[in-house]
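The next block holds one structure in the form of structure tokens; read it before the comments.
For this depiction, one protein chain was excluded, whereas all remaining protein chains were kept in their positions.
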Amino acid sequence: MILHTVNKSPYADQTLLSCLRAASEKDTLLLIEDGVYGALKGGEYSALVESAAPRILVLAPDLEARGLLDKLSTTIATVDYAGFVELTVTHDKVVSWF
Amino acid sequence: MIFSLAVYGSPYTYQSSDSAYQFARELLNQGHEIYRIFFYHDGVYNANRLTIPPQDEINISSRWSSFAGENNIELVVCVASALRRGVLDDSESRRYEKDTHNIEQNFTLSGLGQLIDAGIVSDRLVTFGS
Partner (left out) sequence: MKSFLIITRRSPYGTSYGKEALDAVLMASAFVPVSLLFLDDGVFQIKQHQDADCIEIKDYSPTFAVLEQYDVKNIYVSASSLQHRGLTEKDLVLDVEVISDARIANLLDTNAVVLSF
């Protein structure tokens, strides 16, 4: 079980796509920093993210900072930094994509 | 659990050092131990004590320094990355006959082996890239 983090916007960069190619069903992908742009409702990547094999989560403070709390895809959950830390404990390792 | 962090992003350019700081603070809140925070690539600029942000902005290098001082955390800067980018301690400054040194308090220059060691010793190594 791996916790993947992605910190790049899929509108600018292929990092999210690369991560999804390597991530497994049992993994979790946490979108942080500009990675949160991948989880926007009605955005070009929402269908991809909503149907992705790993569980997708978004780091709430990064979403809030960018004024996007009202734009998050309705099927995607958020965590705060406390949740981020807990995810690193409950997964075997962290793989960062940037 | 024992954690180490790796930070690759330059402060004021990338969010990675801010994210790493938030994460590190929360680790301690939850009672985890931080074995080491390793600065590599442009992350070495986090250790530059000569940065002067405007008064209403956070001083990132001194924030790291107080965090490390208060919580007894090792901040290690990759010496090869640092020398290339002009982040020097007193002894490197003398060795290369420079007129000053600029490493912030509580940071130390050391080899890349310290990153590998952090990976070996820690239960989790979390990278904040740029």
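In this document, chain identifiers A and B correspond to the written order of the chains, with residue numbering beginning at 1 in each.
As a convention for this text, a contact is a pair of C-beta atoms (placed from the backbone, for glycine too) under 8 Å apart; a residue touches a chain by one contact, two chains touch by 3 or more.
This is a predicted model, so every value here is computed, not measured.
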item	value
Of A:9, A:28, A:46 or A:96, the residue in touch with the unshown chain	A:96
Touching residues (missing chain, whole complex) on chain A	2, 14, 18, 21-24, 93, 95-98
Hidden partner interface residues of chain B, rising order	6, 8, 40-41, 80-81, 111-113, 115-117, 119-120, 125, 127, 129
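We take it that only the chains that are shown with their structure count from here on.
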item	value
Between chain B and chain A, distance of the C-alpha-averaged centres to the nearest whole Å	25
Chain A residues within the chain B interface of the complex	7, 32-34, 61-62, 81-82, 84-86, 88-89, 93-94, 96-98
Sites on chain B touched by chain A in the complex	1, 3, 8, 15-16, 19, 22-23, 25-27, 29-30, 32, 124-130
